[in-house]
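So, chain A:
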Amino acid sequence: MSPNNRVQTGTHFEMGNWACTEGAIAAGCNFAAGYPITPASEVANLLAARLPKVASTFLQTEDEISAICSAVGASWAGCKAMTVTSGPGISLMQENIGFAVATETPLVIVDVQRFGPSTGVPSVGLAGDIVQVARGSHGDYQIIALCPQSPQEMFDLTIRAFNLAEKYRVPVFVMADGFMGHMREQIVIPGKDQIQLKNRKIAEPAETVLDRQDFLDVNVAPMPVFGRGLKAHVTSSCHDEHGMRNLTDPEVMHRYAMRPIEKILSHRDDIVQVQDECEAATIALVSCGTVSRSARAAARMARAEGLNAGTLRLLTCWPFPDKEVRKVAERADHMLVLENNTGQLYPYIKAEAAHACRVSFLGPQILGQIHDPRYILDHIKEIIK
Partner candidate 1 sequence: MSKITIFSETCKGVDDCGICAHVCPEQLFEACKEMNESGYFPPEIKHPDECTGCLNCMICCPDYAIVVEKDEDRPANKQEDHDVAE
Partner candidate 2 sequence: MTATAHPLRQKYTRSHIKRTTTCPGCGIGTVSQAILRAIDELQLDIDDFIFVSGIGCSAWIPSPFYNADTLHTTHGRPIAFATGVKLGLPDKHVMVVSGDGDLTAIGGNHLIHAARRNINLTVVLVNNGIYGMTGGQTAPTTPRGIKTVTSPYGAMEHDFDISPMIVAAGASYVARWTTHHPRQMTRSIKKGIQKKGFALIEAVSQCPVQYGRASKLGGAVDMLKHYKENSIRINKAQKMDAAALEGKIIVGEFIDREKAELSEQWLQLHCEVMEDR
């Protein structure tokens, strides 16, 4: 295993944060900026050691705002760029997450979530940022958020995140948490040729930007990356297809906001991934992330007792897997939403499912500690009564 190689093929026993780092490097990340924050710091530490070995750059910034801004700048310089933080850092980054969305900047943001609100408990996991990553910046917009449930998936989904970022010119979040980040499990890294990578389309030279469409294409405009004489005009002000600011034409305002949304939603079938193990289930346990491990165990225990329970695991929480939730709701009698928070995805799931079945929410007995499968099982039994 040469550290100068991007793909560390083999079987490893490491923590999730290690897997995430290796996933980023295997994906071709060549710029990362970060600020220390528990429980994400290991990713930054590992990137600082590994990135130079693959001729790439790590910048420890003065704060999280600088981290996301410099990552966006590097992306516009042509880099596959990322930043990594936890909930408080995401809060600081919100304005510039909006900037990345509005300028259609490919970017990966790893969020190793922790217990909130506020400073809370740095080393305890909580799915505290599920809504924040989708709605934390002002205005209406769509981002992509992927939900790993294990160190292995922190590797796999970080690669997927980079690919989706490049394909859709959008910030993509990897929603890990403190438990997963610090937990050690087996991670299998395949051979280099088994890893598919995606690269952004680059714009062609033109006389002026008016002769080229650099933004607002629902099928993703080629990106006018800097330093190639493309004379790109990039602004987070309301702009038209050429990137030129327009604050007077209501139709341009509408397109500026709507097209990036349509860009994601019209491709949602390509983006959304779920693991549907609810075939004939009358009770569907819906979850994502670390909680899915409890949900799976509970469903197995329930079935062993003759109860018809199944799991729907969301590997993508944004764009919201509406179709997939609805499909399961139309088959089941009851949908039980399990989250390690007070119900962040729950309202969205309920809105999609309530017409077809009963929907309820079960948080953990103790917030911050993922559900004991037996606690879920007891609750299932209550529901069936």
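The rule we apply is simple: a contact is a pair of C-beta atoms (placed from the backbone, for glycine too) under 8 Å apart; a residue touches a chain by one contact, two chains touch by 3 or more; residues count from 1.
The candidates came about this way: all candidates are chains of the complex that A comes from, given by their letters.
Since we're looking at a predicted model, the values are computed, not measured.
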item: Neighbour of chain A by the touch rule, complex-wide, chosen among 1 or 2; value: 2
item: Touching residues on chain A, where the partner in the complex is candidate 2; value: 2, 4, 31, 33, 52-53, 55-57, 59, 61-63, 65-66, 69-79, 81, 95-96, 99, 208-210, 224, 226-227, 229-237, 244-245
